[in-house]
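I am attaching a structure below and will ask some questions about it afterwards.
The complex is shown incomplete by one protein chain, all other protein chains being positioned as in the whole.
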Amino acid sequence: MEFVTPTINILIVLPVLLVAGGGALLMLLELFMAEERVKQWAPTLAIIVLALAFLQTIGLWGQTHTTFTPEGSSPMVILDNFATFLNVIFLLTGFFTVLISVNYLPRVGLNRSEYYMLMLFSLSGMMLMGMANDLILVFLALEVLSIPLYILAGLSRPRPESEESAMKYFFLGAFSSAIFVFGIALTYGATGSTALPAVLAGVSNGGALALAGVAMMLVGFGFKVAAAPFHMWTPDVYEGAPTVVTAFMSVGAKVGGFAAMLRVFVSAFGSLGQTWVPAVAVIAAITLIIGNVVAIVQPNIKRMLAYSSIAHAGYILMAVAASVNSPDGVSAALFYMFAYLFTNLGAFAIAIAAERKLGEGVMLDDYKGLAKRSPLLALAMAYFMLSLTGIPPTGGFSGKFFVFRATLEAGLVWLAVVGVITSVVSGYYYLRVVYLMYMYDGEGELHTKPALLTAVALTVLATLVLGLLPGAWYEITKQAALQGLQVLAGG
Amino acid sequence: MDALQKLMFNFFPLLFLFPLAGLLLNVANGRFWHKPIAGIIASSAAGLSFVVAILQWVALLRQPDGTVIILGTWLQVGTLNVPFAFQVDTLSVTMMLVVTGIGTLIHLYAIGYMYGDPGVTRFFVYLNLFLVAMLLLVSAANYPLLFVGWEGVGLCSYLLIGFWFDRGEGGTGNANAGRKAFVVNRVGDLGLILAMGLLFWQLGTLTFDDVFAQATAVFPVGSPLIVAITLLLLLGAAGKSAQIPLFIWLPDAMAGPTPVSALIHAATMVTAGIYLIARSHVLFALAPVSQTAVSLIGASTALLAATIATAQFDIKRVLAYSTISQLGFMVAAIGMGAYVAGIFHLITHAFFKALLFLAAGSVIHGLEHGGHSDPVTLQDMGQMGGLRQRMPITFAVYLVGALALAGIPPLAGFFSKDEILAAAWQANRAVYIMLTLAAFATAFYMGRQVWLVFMGEARSETAVSAHESPPIMTIPLLILAALAIVGGGLNLPGVHTLGHWLGHTLGHGELLSFNATVALTATLLALLAVGLAYWLYGRHPLGAAATDPLTQRLGPLFVLFNQGWWVNEMVEWGIKRPFCHLSTVLAHSDEAIFAWAERQLVHTVQRGTAVLRRTQTGQLNWNVAGIIVGLLLIWLLLRFS
Partner (left out) sequence: MTVPVEWYVALSAILFSIGALGVLLRRNAIIIFMSVELMLNAANLLFVAFSRYLGDLDGQVLVFFVITVAAAEVAVGLALIVVIFRTKQSINIDEINLMKG
């Protein structure tokens, strides 16, 4: 048998290579430089790597490329507007995470040199999630995304909460990965291939085997995006992990999961659409209810934001469910994630500023009187809470608007009703933070360094822009969604 | 439209931009600069704005039909299209000239008056903001834009009445006065909003030109709808222009600094209602009933307020009631279709009432710098007296203002008031009688005031130590005094300069002939009233602790006048208290019904949450079980969908 080297277009995967290469470089640097020096330079290096990758990614907007094409098969990697847009989200997530981490880690005694390395590795996995055109690459990307996160969750060892959260995340992650990979195996058996275009061609004749594959892959994605009933790890892991890791995970891992989920379900399983839409819709409804209702009683801001992130996964799942029967579904999901990126990271940035020591200052009661201690930060926090609730003029409102519209277009009226009611419920716990900040007196110092303030200012600005001028940005997500789908449909 | 005219219209946006720039400059850098700079910036902004207004006037001199300047789109919702459109015609330019011209003088005066006040920068920011809003009001080419200006001036009025928000009765008196003005004005605003709603519903447009063009075709004369619309507009005007029954806010508004009383509560903002009715004259022409209502309300306000003014002791409250009374004259005039007379009186009144207020401010300022600082005492005419020698310029200009207001020829007030009386003579005898009585009372209370304040001997230490104000205050006074003297020349009988000028906007055919009988009667009555004032207060100047001789002469009537006919109390007991009781009752029932339902809801949610929360055990096996159950659930959903 002749071995044919697949043609590889490095430019396409250059952003991913840069990010992963940055991580590898950090790992190598430790061999040659004193650890202190590495720690000192790691954030700068991470920012440079992210900026380079960002520039390269922006340059690729509007283009469609494929690469890693085995002889006689479909390409493994595809870069279209869909992937480019998601890469922008991931790179911004990385950027903001560095900004909020740079002063936090030394402050709480977690200045470990592996932090930025693992973050970059995980980011490269996230980016591959949106670019994967083959189930096996989806699996690899998922693992590249997850394994560094398991370690990051345990970063503050020997703190028992952190160790436990890492352990829990790891076991459940491995368990769901096993289910996921079994799902891939079943799909492979049903369709004869793992390449997405071939799966699309074969899946509707796959019978029970294919259905089982779809179900198991949905579990895998549902776990990654923290959808109920696969969500139970989320609050524990969010609470136990260092707050910066929680922030990174709450956006990165979730959007990563949705990136691959959208590509696989909307395109490769598109012909089974009418079959899986009810399942996704039911999952979305359960997620919305559990996330929003249980968040009400949380006394800890990290747990509250964990349930909040579960709830937001529900809204994005609404858009996923809508994407089969509505042309706006995918773009609504993309817009929602874009707005969620800024709002959630902004809220976490303030949570980090309010965290006095590791695990101290994370209770909601610690937010009492924040308005007096730091009026601007309190105002920003209040604005993020309004955005998470979905009150105009915020990016969160625009996102909810697009998602609800898509859901109604798709004829899932009952789901939209559940979404609206749970949104109202969500006001209870989000606005309570505002209430505590403005109506009480309290003490506690805030750690505001320029890097963190920059992150807050940028996220407020972005949330405001998305709230005031959603139209222009929606057009961009629209292009991302359309192009992503067209290419796949064409195979 | 020739090139030069076009060029001048191009300058129009500067009319707003100058005060806007002034206020932004003061907001941005106010706290770093030496305080008087704020006043100079604000005054320059007002002055430059006046220059722009003159340019618009020059442009109109060449072609007086006016134009509409559109600067952009503001609202575009369905069929409602509201552009940033501005009406530059003889009526609006007249108003612009009054607002910016008198505004500039008052800005200058305020530099002196407010010197040393810690909030002086804030004061000038508000004042410039007021100019922006007022100019927007008078130049808007559609109702919504006018309404923006309308609310804007209301806001500035509120802010400036409460400028010294920590002073007044019980430390909150001034703040309460501001709130009262705002709330009472909201009642009027409601009328304006409803009128706009009806107009849009019926005509589908809110642009002046379109509304007036279509109204004549759509509404038959006297049809209920047009009567309703015009009455609602009248309600709006009554709020802003302090007419019965909404005048109660204006006397309290005197809590603001005196330049504010002069600019906002005498010369400009309170005339917005007159402007609104004059601007909408096409609509009022279709509703004779409303016109009669307008003139009756105006005339009765004129008389009522004039009687109240005769029995006040606070120097500014006399002027405040006088303003209400004079506004009543204007409203009565436009109600009778005598728009030119109304606007004419608006202009001359702006001259002499601004003059009077500023001169009263000069008196207060002069007393204040004698070392006594309680504002109630400072404004009490019973404690003044003999200021003629100590403040000669102030006395001279005050006398000019008082004579002009009293309607003594050949001062400005005589001509404009005479036109109104002549129109009333022709149109409605009841109105004529009320206005004539009001004019008589006017001359009397001004005579009383001049004698109490300036003549006789000083009745308090404060009055002894008073001294003349600085030139930055007296120069604007002298300019205004000159205007109060010659202002009548704007519309001399037989010449009708203003009549022809406004005719381009309001329609021709309203050039009243001089009525010698009316003029003679009015003058004689005015002289008689001044004589009466001399008889009461001039022959035997009031002693230090003496009571007003009017107290005995009028008996219970004096109490009635002094208490303002108890209108305030009637509103208090008739409207405010019942309203508050109703609110309390509703609040309690809300507590009983809705709060109960709310509590039930909260309990339900809490119970549900507790159940759901218990599923979150934190045990790994339980989590795994969740995943497996989820997998089975999905499998079932996929299998059976």
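Order of writing sets the labels: A and B. Residues in every chain begin at 1.
What we mean here is this: a residue touches a chain if its C-beta (ideal position, glycine included) is under 8 Å from a C-beta of that chain, and two chains touch if they have at least 3 such contacts.
This structure is a prediction, so every number in the text was calculated from the model and none was measured.
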item: Residue in contact with the excluded chain [from A:Ala42, A:Leu86 or A:Ile151]; value: A:Ile151
item: Hidden partner chain, touching residue among A:Leu186, A:Ala253 or A:Ile391; value: A:Leu186
item: Among B:Pro392, B:Pro578 or B:Gly618, the residue in touch with the chain that has been omitted; value: B:Gly618
item: Sites on chain B contacted by the missing partner chain, in the whole complex; value: 613, 616-621, 624-625, 628
item: Touch list for chain A against the chain that is not drawn; value: 136, 139-140, 143, 147, 150-151, 154, 157-158, 160-161, 163-168, 170-171, 174-175, 177-179, 181-182, 184-186, 188-189, 192-194, 209, 235-236, 239-240, 297-298, 303
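Basically, only the chains that are shown with their structure count from here on.
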item: Residues on chain A engaged by chain B in the complex (per definition of touch); value: 168, 171-172, 175-176, 179, 211-212, 214-216, 218-219, 222-223, 228-233, 235-236, 274-279, 282-283, 290, 293-294, 296-297, 425, 428
item: Chain B to chain A touching residues, read off their complex; value: 605-606, 608-610, 612-613, 615-616, 618, 620, 622-624, 626-627, 629-631, 633-635, 637-639, 641
